[in-house]
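And now, chain A:
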Amino acid sequence: MHPHLISGSPTTHDDSDAMAPIGNLVNACIQCGTCTASCPNALEMDLTPRKMWRLVILGRLSDVMASRTFILCSDCYTCTLRCPRGLPLTRAMEALKGIAFARRETQHRRSRLFYETFMQTVRRYGRIREMAFMTRYFTAMKNPAEPFRFAPLGLKLMGKGKVEMGGGKSTEIPLAALFEKVAALERTPDKPLGKGG
Partner candidate 1 sequence: MTQAIHIDNEDWLSGIRSFLATVMDKTGIDAMLVPTRLAVKNRIMPMLVSDPARLAQADPLSPAFPVNGAKQLARLTRLPAGGKLAAVLRPCEIRAFNELVKLNQGKRDDVVIVGIDCPGALSNTDFRAFADRHETIDAATQAFCATAFSGGPVDEAAAFTSACRACNHPTPDGADIAVELFGTDPTHGLTARARTEMGEAVLAGLDLPPAEAVLPQRKTALTETLDRRRQYRKQMFASVAGATDTIRGLSAYLADCVNCYNCRAACPVCYCTTCVFTTDTFRHEPFQYLQWARRKGGVKMPTDTLFFHLTRMAHMSTACVGCGQCTNACPNDIPLSDLFSLVGHHTQEAFGYVAGLDLSQRPPMCGFEKEEYGEVVGI
Partner candidate 2 sequence: MDRKIGSALVAGAGISGIRASIDLAQMGYRVTLIDRAPHMGGILSQLDYQFPTDRCGMCRMLPMLDRDAGIQTCLRKGLFHENIDVLLGTTLAAVEGEPGRFEVALNQAPSPIDPDRCIGCGQCSDACPVSVPDAFNAGLTPRKAVYLPVPHNIPNTYTIDPAACTRCGACEPVCPTSAIRLSAMGRQAFRILVVDDESIIRQSLDAWLGDEEGYTVETAASGPEALEKLAATPFHLMLLDIKMPGMDGVTVLEKARIIRPSLNVLMMTAYATVETAVDAMKIGAMDYLIKPFEPESLIPKVAAAYEALQKTAYRRQTVGAIVLATGTTCFDPSVGKNPMGYGIVPHVVTSLAFERMLSGTGPDGGRLLRPSDKRPVKKAAWIQCVGSRDLQTGADFCSTACCMFALKEAAVARRVAGDDFQATIIYMDLRTFGKNFERYGQQTTSTEGIRLERGRVHSIVPTPGSGDVTIRWTSASGKIREECFDLVVLSIGQRANPHTTALAEGLGIDTDGFGFVKTAPFSDTRTLRGGIFAGGTLTGPTDIAESVIRASSAAVNASRTIHRAGGGLAEKADDLVSCRDVACEPPRILAVLCRCENNPEYEKALDVLSARLQQDPAVARVKILDRICTAQGWDSLKETVSATVNRVLVGACRTFIYGKKTRGLAAAFGLDPVLMEAVAMDHHQGLAAPATVAAIMAGLSRLKNVSMEKDQGIAVVNRALVVGGGIAGMSAALAIADHGVDVTLVEASDRLGGNLAWLHQTIDGTPIAPFLEDIIGQIEKHPKIEVMINSRVVGAFGQAGHFFSTIETAGEPTTTAEHGAVILATGGGEAPTDEYGYGTSEAVVTQKELETRIHEGRLDTDGITAVAMIQCVGSREEPRNYCSRVCCPTALKQALWLKSRKPDLQVYILYRDMMTCGLSEAWYTEARRQGILFFQYRPDRKPEVRITADEAAPVSVRLHDPILDAPVEIAADLLVLATGIQPRLPETLALAYGAERDRDGFFLEADSKWRPVEALKAGVFGCGIVLSPRSIAEAVATAEAAAGRALAILTADRLPAARTTAIVRHSLCTLCLRCIETCPYDARFLDDTGQRVLVNPAMCQGCGDCATVCPNSAAIVEGFTHRSMFGAIEGAMAV
Partner candidate 3 sequence: MDNFEPAIIAFVCNWCTYTAADLAGTSRLAYPRNIRLIRVMCTGMVDPQYVIKAFLEGADGVLISGCHPGDCHYINGNYKARRRVKLLKEILPRFGIDSRRLRLTWIGASDGIQFAGIMNDLVARTRELGPMLPDLQMVI
């Protein structure tokens, strides 16, 4: 493997500035691996969380972005709970998703669209409406084959009555104001990463 080259100023060879705030969150990591051992999704991840944090600390943005690890984080907070350094790892995972989506990383397009359409549904209806969400997502994916990929899962869910077909009484509570407030907060420079850990 070609060695990772690290020069005196990491920013010169990689666009690490974007990751600096996340680096600050996890710099104190001692690479003990508790996060990895405790992560329920670690087996599905291409990079172990520990490896990914290592790349974050080393400023290897492109390597991090190429990974699915942070996308697979399901926000269970186990790693945050266990980390001996008390690092806000879940928050850092979220921040990585934020960067990936903001950079419109193609490899994470599917995830980004899933998140975006999910949130649009929530914004629109005040809750998740499965059929509306599906429609939006499949449309956004612009791939006619996509619905078929999900068909077996969808049928299963429908069989169990887990998918609301749109017939129910509308109890829409539009959340636009709330969303805007959050967006404004997120733009505030002193709280760039939203809610505290």
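Candidates were picked such that all candidates are chains of the complex that A comes from, given by their letters.
Here is the rule we use: a residue touches a chain if its C-beta (ideal position, glycine included) is under 8 Å from a C-beta of that chain, and two chains touch if they have at least 3 such contacts; residues count from 1.
Small disclaimer: the values here were computed from a predicted structure and weren't measured.
Only one option in 1, 2 or 3 touches chain A in this complex, and it is number 2. For chain A in complex with candidate 2, the touching residues are 1-10, 23-24, 27-34, 36-38, 42-43, 48, 50-51, 54-55, 57-58, 81-86.
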